[in-house]
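Note that one protein chain is taken out, while the other chains of the complex remain in position.
On to chain A.
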Amino acid sequence: MTDQSTANRGTSTRIISDFLQRRREQIAQRWADEALFRTVFTVSRDEAAEAAGSLVEALASVALSGRIEDLRAPGFTGVREQLTRMAGSRARGGAAPSQIADEVAALRPSITDLLITDLAGSDGEASGPHVITLTVLMGTLRLFVMETALSAGEEIIDRQRVQLLEVATPVIKLWSGIVAVPLIGTLDSARSQVVMESLLEAIVDQQAKFAILDITGVPTVDSLVAQHLMKTVAAARLMGAECIVSGIRPAIAQTIVHLGIDLGSVITRASLADALAYALHQEGAVIVDRATGAGGPR
């Protein structure tokens, strides 16, 4: 029984493969009008038909190998790049993964209709099993496209996450014994942690007595960010460095007051320049104007 069903299935996949190869052009022409190909290949319809044709060929070779439920079937690897490009282009265009999946599913009715008419014409055999085989194959294709679309998206997200962490936390040495971190963008707890750790490491490495946290580039301050600032200041103080917060904008100052957060124990300055001037003054360094001989800002 099992042997026979396997044999039947083998025959069925061969028939499907044969059908796909024979009707390649016809299917490609029909698919080229479907949303999936039409939206990706907007310029040339011939290009869409060609892409559809190579997809049909890949499906035929998968069917021939009999591994119609196998995503790792060798037949798919040939079109992986093309599908990645198509799925990627759809995703960049703002299509949700489910929408892409629906578009792949929309390829099925036209090819099934063609198969039924094809089989009805050639011999009187029941077309049911073959239609099921084709449906399974198309389901596998749909899964494959979904997988490539999602992995393409994940790759982008991973790369951007790493890039964000890299650009997010430069610790700059402004003067001997003075380091600064210009914070840019919204702070979340993971970034806050990285900022805190890299600042404290820099304090040890540079033997810095002053650390400046510049929040000019932070759009909003909520209680979480304020709490993080307080923590960083306290940790730097425990290590023997003085922490200065600079670049608090009027709106943020208002928010902090409204939230009732007490920044009383934290030294604040209007700008990074003021904070640097304060730190230099504390260090005993004086910047003198060469023309007048007068000292700079305190």
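Definition applied: a residue touches a chain if its C-beta (ideal position, glycine included) is under 8 Å from a C-beta of that chain, and two chains touch if they have at least 3 such contacts; residues count from 1.
Note that in this section contacts and distances are computed from a predicted model.
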item: Which of "Branched-chain amino acid ABC transporter permease, partial", "Electron transfer flavoprotein subunit beta", "L-serine dehydratase" or "STAS domain-containing protein" matches, in UniProt, the chain that is not displayed; value: "STAS domain-containing protein"
item: Which of A:L119, A:I203 or A:L272 contacts the chain that the document leaves out; value: A:I203
item: Chain A, residues in touch with the chain not shown (by the definition above); value: 196-197, 200-201, 203-204, 207-209, 231, 234-241, 265
